[in-house]
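Only one protein chain is missing; all other protein chains are in place.
And now, chain A:
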């Protein structure tokens, strides 16, 4: 339930920020939305499985599913990289934040 609420709040905030005009806000929106997606991915492995996924340390029935954790790790790295790149674009000198006009 906590996870579901957390994801809901993150998505709400993320979508709100995505619909803003400035690129920096949009990027923050993506940060929130990315966290929501990662939490969702993590919870898809089953939140009731709490033991460490190391052979011999716990009952295999209670071990956490390591695959979604590996997924999330990969996804975090990718989202982080793209976010940094977007921030660089937002900070570049050419053009203002408001780029609706198609210029020559």
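Basically, a contact is a pair of C-beta atoms (placed from the backbone, for glycine too) under 8 Å apart; a residue touches a chain by one contact, two chains touch by 3 or more; residues count from 1.
Here is the rule we use: contacts and distances are computed from a predicted model.
Chemist: What name does the UniProt record list for the absent chain among "Multicomponent Na+:H+ antiporter subunit D", "Carbohydrate ABC transporter membrane protein 2 (CUT1 family)", "Acyl-CoA dehydrogenase" or "Aspartyl/glutamyl-tRNA(Asn/Gln) amidotransferase subunit C"?
Modeler: The correct option from "Multicomponent Na+:H+ antiporter subunit D", "Carbohydrate ABC transporter membrane protein 2 (CUT1 family)", "Acyl-CoA dehydrogenase" or "Aspartyl/glutamyl-tRNA(Asn/Gln) amidotransferase subunit C" is "Multicomponent Na+:H+ antiporter subunit D", the UniProt name of the unshown chain.
Chemist: What residues on chain A make contact with the chain left out of this view?
Modeler: 18, 23, 26, 30, 33-34, 36-38, 40-41, 43-45, 67-68, 71, 74-75, 78-79, 81-82, 85-86, 89-90, 92, 94-95, 99, 102-104
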